[in-house]
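Removed: one protein chain of the complex. Kept in place: all other protein chains.
Now for chain A:
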Amino acid sequence: MCLAVPGCILSTSGEDFSRMGRVDFGGIVRQINLAFTPEARVGDYVLVHVGVAIATIDEAEAERVFAALESLGEAGGAA
């Protein structure tokens, strides 16, 4: 039920609680409420739950996940 899906913002319109955006989920485009992600811009990825964006994805933090994996690999290779 807490399922939330990342999608890319194609366009935005409106303000405050009526701030909406067209969001692309791998080819499926839906109108999503963006009121809780006022910082999100066209091209940003947002995390969407029941029609509402609940977070803007932090790309730098996403990269850190894979950087950490790389260093695991080195440790594993050395062992």
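In the analysis below, a residue touches a chain if its C-beta (ideal position, glycine included) is under 8 Å from a C-beta of that chain, and two chains touch if they have at least 3 such contacts; residues count from 1.
Going forward, contacts and distances are computed from a predicted model.
The complex appears with one chain absent; UniProt names that chain "Hydrogenase maturation factor" among the candidates "Hydrogenase maturation factor", "Dihydroorotase", "Phosphate transport system permease protein PstA" or "Potassium-transporting ATPase KdpC subunit".
Across the interface with the omitted chain, chain A contributes residues 1-6, 8, 17, 25-26, 33, 35-38, 45, 47, 49-52, 54-55, 57-59, 61-62, 64-66, 68-69, 72-73, 75-76, 79.
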